[in-house]
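Below: one structure, written as structure tokens.
Removed: one protein chain of the complex. Kept in place: all other protein chains.
And then subunit A:
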Amino acid sequence: MSAGATCGPLLCVRGLTKRYGHRIGCADVAFDLDPGEVLAIVGESGSGKSTLLSLIARDLAPDAGTVRYRLRDGTLADLAALSEAERRHLMRTDWGFIRQDAAQGLRMGVSAGGNVGERLMGVGARHYGRIRSTAAEWLGKVEIAADRIDDPPKAFSGGMRQRLQIARNLVTGPRLVLMDEPTSGLDVSVQARLLDLIRRLVAELGLAVVIVTHDLAVARLLSHRMIVMRGGRVIESGLTDQVLDDPAEPYTQLLVASVLAA
């Protein structure tokens, strides 16, 4: 990642705003993300976290503001200025998006191997044997048994589906991964395993991650920096430990204090 680190941030978000009628989705959000950095976006339900993630991925069109991304050739490109084909290619190769609901991020009727192989075939892989062995290798990395490669995700547990989603997204070696509540809806022991796995992969692959979560423990475990959102606005940001141990804003103090002690 040294080459990436020398030439500035990977992702630059400035003044990002989205309104739903006269309600605010998110307003004037700005941050930078360096290569290999993990940024957590926390806040209560309805605080605009998921809207922000959709705006970054351009699933939603912003009303104002820009999202710029450093392409592999080192140029910082405005995502809005890329053509549809370029943008989709970028999303398929250099970006990943882990959805909260695995059914949205996976093809539920296609086998695990096919799910992982789709991105490879999407960028032109046409050798069945090689696609399959790469898929098998990735299933191993996310701790899915090799004999499940031909089973569809319909037959998988919630935790396995999330791990399959991770494999499917990481197979093309992306540099930026967006995660929307990847651990919610899983029981605590499965959550812990998944967090371990994410933390290991992120460190090994030097991924930059934007992770949306309402769970402060997840933010503490995974992220380097965090942003606290409320009512669509960023009310506090800084190093994760700093924000969680010494919150400046009353709302953040409330948020930190409201965590149930285990």
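Convention: contacts are C-beta pairs under 8 Å (C-beta built on N, C-alpha and C of every residue); 3 or more make two chains touch, one makes a residue touch a chain; residues count from 1.
The rule we apply is simple: contacts and distances are computed from a predicted model.
Matching "Peptide/nickel transport system permease protein", "ATP synthase subunit b", "succinate dehydrogenase" or "Alpha-D-ribose 1-methylphosphonate 5-phosphate C-P lyase" against the UniProt entry of the left-out chain gives the name "Alpha-D-ribose 1-methylphosphonate 5-phosphate C-P lyase". Remark: the omitted chain is touched by one listed residue; of A:8, A:122 or A:173 this is A:122. Touch with the hidden chain on the side of subunit A covers residues 84-85, 88, 107, 110-111, 113-114, 117-119, 121-124, 126-129, 131-132, 149-150.
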